[in-house]
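Selected chains from the complex are presented in situ; the others are not included.
Letters A, B and C name the chains as they come in the text, with residue numbers starting at 1 for each one.
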Amino acid sequence: MSHNSFGHLFRVTTFGESHGPAIGCVVDGCPPLIPLTEADIQGDLDRRRPGQSRFTTQRQEPDQVRIVSGVFARESDGVQITTGTPIGLMIDNVDQRSKDYSEIKDKYRPGHADFTYDVKYGIRDYRGGGRSSARETAMRVAAGAIARKVVPGLVVRGALVQMGPHKIDRANWDWEEVGRNPFFCPDAKAAAFFEGYLDGVRKSGSSTGAVLEIVAEGVPVGLGAPIYGKLDAEIAAALMSINAVKGVEIGDGFDAAALSGEENADEMRAGNDGRPLFLSNHAGGILGGISTGQPIVARFAVKPTSSILATRATVTRSGGEAEMFTKGRHDPCVGIRAVPVGEAMVACVLADHFLRHRAQVGVVEPRWPFQE
Amino acid sequence: MSHNSFGHLFRVTTFGESHGPAIGCVVDGCPPLIPLTEADIQGDLDRRRPGQSRFTTQRQEPDQVRIVSGVFARESDGVQITTGTPIGLMIDNVDQRSKDYSEIKDKYRPGHADFTYDVKYGIRDYRGGGRSSARETAMRVAAGAIARKVVPGLVVRGALVQMGPHKIDRANWDWEEVGRNPFFCPDAKAAAFFEGYLDGVRKSGSSTGAVLEIVAEGVPVGLGAPIYGKLDAEIAAALMSINAVKGVEIGDGFDAAALSGEENADEMRAGNDGRPLFLSNHAGGILGGISTGQPIVARFAVKPTSSILATRATVTRSGGEAEMFTKGRHDPCVGIRAVPVGEAMVACVLADHFLRHRAQVGVVEPRWPFQE
Amino acid sequence: MSHNSFGHLFRVTTFGESHGPAIGCVVDGCPPLIPLTEADIQGDLDRRRPGQSRFTTQRQEPDQVRIVSGVFARESDGVQITTGTPIGLMIDNVDQRSKDYSEIKDKYRPGHADFTYDVKYGIRDYRGGGRSSARETAMRVAAGAIARKVVPGLVVRGALVQMGPHKIDRANWDWEEVGRNPFFCPDAKAAAFFEGYLDGVRKSGSSTGAVLEIVAEGVPVGLGAPIYGKLDAEIAAALMSINAVKGVEIGDGFDAAALSGEENADEMRAGNDGRPLFLSNHAGGILGGISTGQPIVARFAVKPTSSILATRATVTRSGGEAEMFTKGRHDPCVGIRAVPVGEAMVACVLADHFLRHRAQVGVVEPRWPFQE
């Protein structure tokens, strides 16, 4: 309900602006007794961190996370574990380059939240986008690193599957490849192409969009809370809440509209492991808002960065018309760094639903087949 | 938070199953003093009602709504108005055709929620889908009819823009046309084509999907509650929570991924009405999760009905394998009737954000241009 | 958050007014597989029902509850059980005696919510108190009957411990006695006295207040969600939300203020049953907002009914001054019937925390003593 919180039982609240002293996060409702150190979180943060290749913003942020509450060293072995109390996380803002804001403080950058924040609140922190900056997503990634530990056996991975108009070849999909290129791209051949493509975009001062795919494996059957707390509905909200996202799909997504009922409905056979064997996964692992036990597959579209090296028409705070030209350090394809953010959001939704399921039903295990 | 509720301040809770005695809804938090009669709600319900053409299920439900609380006749003129207390709505289930359920009570219909509900809860009401039936969406439409009255000047309309693989021609868009064909299609030529196309699908016992578009006009600037209560995030959840929906987009949606920054960011000029004049609407009326004052444009994809006249492989409750064949009354394109449902969901989200905005900011009017 | 809902995971939403067609309730989040029939609920409703003795209002309401959703007959034995979907409950209003409201529709009854509802909302249903009528508490009792079944082994009982200025003698406490007199009084001697006392109050057209005590036994150790979801904080809200309640205490309550630390802190010894043996229960079963496993003891004070046969000074809708005299059927001690309502509220809070605890911690059983 709160503007800056999400999740019901695994609840994440973030605060902080791009150019304030720090950004922070509170994770409330986390189960106790889970081993957790800063290193567990730092790995994911480093994957999202800017400045790691020439294809992301050159802002230099170490994004060093500190856990300020909610953990304690276990007596028996000294391992630091969660205590069930709120986990406070802080990251100091380091690279707040002093800058002349006179160009942008009275003008609204097209495609940015400048205009809407100002009209809504009557004031905005114009330094680096303030609260609307993608810098906030660092805290999502931090929370997601904790969420991953809540659901036993859960593996959430993401990949870039389209850059600009160029889709990868899914036949080349190799999860190992994702960590080998700066694009989180699972198709080595496409990654090679993207390098040249994005260099062109970058050098021309332009930007491009992307489509990302998140796959969650090891999800127990039965997670999801129909009708309005459907697992897919909450994944949709979680992904759409990421900066610059304009679309979300589950399973076949928009392509499902073009299918026939025969093509779309996943048939079932009896598996050997207490789960049914689905013969396909058009549903993306969710039926009726509840997980089927198949991998959950979600995709989301990220628009091109609006900060580009081109003059654009806009208006000023006082109602005048103006042209503006956004200088500064930006991502030519902001979608790239959205991969770990998308993973984190899906992990958080799953952790939340894992707890919600356990609350209502008491057990988290297949009830099928029923031996009555 | 509750499974069967949505909205924070304009809060909708539904209950009831397809073949129980009744379905119902509680709308809590509605402002007082709004004129409201059953007729105001019935109009939208009639648009969703099944059995109105050969292209929707032949279940015969009058869907007659009763307001059981939350309204009172104003002393001065006898007009029935909301009192600020919870509005209870009830619709009796009338056409609960008695039926032999022996075929489906132990088998899981592929593509339906049968399996997931059973595994989650250990029991399910198998009559007509029980709680997972699209019948529940009648109460969304009823709530939406109230929501429309909460935001002054709001107009929310929807249309079918794709059936199966066939898209309409947006050049032919005519809102008047939507009410003239059984498909809610704004393109007369496409509607004529869909008639033959869907007859073919229906007669072959198959089904097809659809894409629907919702457009909300008259939305004040400033609605939306960043970061996690973004207007687009909550619209995405609301639409994805509708039965059979697999994808949601805002503005250019997935197409935005293929655009350059120059193409995508909407430029602004000074309008004459205290709102800026945007030169395009790629954003779909939302920036940074907050409404811009432009029309809000959302699309969603509905998968083909899984109930088809074809034999499908499945499993039984006790773990065996089986074939099944779904008889009964069904929609060859369940997406058609999702149009008023989508409108209702968007209206409810907007009503909720209208109240949330008024809470935090106190005024609902453009603050721009700033005359300081 | 919603005005007419409470609970987080076991969530109760009520609707309806005193003189509308019906009152209703939705219980969402209830675990599945719990046997539940209307008879299970009716018993508690009958204990609250008016008109059962000359000491409660003579309104004749059968308060016959109907379950309209959320249950299904189990295949194996035909027993009706909960399905995990929302449980809809309805009670038709029967004794809506037609009446002349001209006396009260423009005047505000002192001590009632007439003035505040009207100023807040700009309208009120003045028939029998409308939404602010104690009739709403019937639905709390109905929800409470379900809540009692959620926590295994839970027994929640209530008793009247003070009427007007007269306290019972706790040495005479006998739970069996509670069902034998019309006052829910556990002290037979006090009950005999109250009969004459309350007859005097009733015949003089006056009213009197009461203090009620609720005791919950069989509460697992560990329920409660510090810091702001403390078990005692939520019990306090739940009891204070009952009509006419002006005070709530846990354990020694206000008397604790007069104690020394030595007197107040309950010492512990090792019990034989995996629970500690507390040597006293000044805490009322809660420490740090979390249940200790001892009985939870809460008391609440109910003010005297404001509807009395005496002329009172008040104001009118249009700002004039007036005298008014409340006729009609009322309780000389409205606190009496608050006993089953208080029990229900405590049961609902405990059911909610039982689910919340199970969500976060996974197990509901003593972890003590720790064998590491």
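The rule we apply is simple: contacts are C-beta pairs under 8 Å (C-beta built on N, C-alpha and C of every residue); 3 or more make two chains touch, one makes a residue touch a chain.
Small disclaimer: the values here were computed from a predicted structure and weren't measured.
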item: 3 chains shown - copies of the sequence in the complete complex; value: 4
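Heads up, the rule we're going with is that only the chains that are shown with their structure count from here on.
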item: Superposing rotation of chain B relative to chain C, computed on C-alpha atoms, to nearest 5°; value: 180
item: Chain nearest the overall Cα centroid; value: B
item: Per Cα centroids, the chain farthest from chain C; value: A
item: Where chain A and chain C are represented by their mean Cα positions, the distance between them in whole Å; value: 44
item: Rounded Å distance, chain B centre to chain C centre (Cα mean); value: 38
item: Whole-Å separation of chain centres (CA-atom averages), chain A against chain B; value: 26
item: Contacts with two or more other chains, residues of chain C listed in rising order; value: 1, 8-9, 29, 32, 75, 84-85
item: Chain A - residues contacting chain C, complex; value: 1, 8-9, 29-32, 75-76, 84-85, 226, 355-356, 358-362, 372
item: Chain A partner contacts - residues on chain B that touch it in the complex; value: 1-6, 8, 14, 108, 110-113, 115-122, 131-132, 136, 162-165, 201, 206-211, 221-222, 224-230, 232-241, 243, 245-254, 256-270, 276, 279, 282-284, 286-292, 301-308, 310, 312-321, 335, 357, 361, 366-372
item: Contacting residues of chain B [partner chain C, same complex]; value: 1-5, 8-9, 11, 13-17, 20-24, 26, 28-29, 32-33, 66, 68-70, 72, 74-75, 81, 83-88, 105, 120-125, 130-131
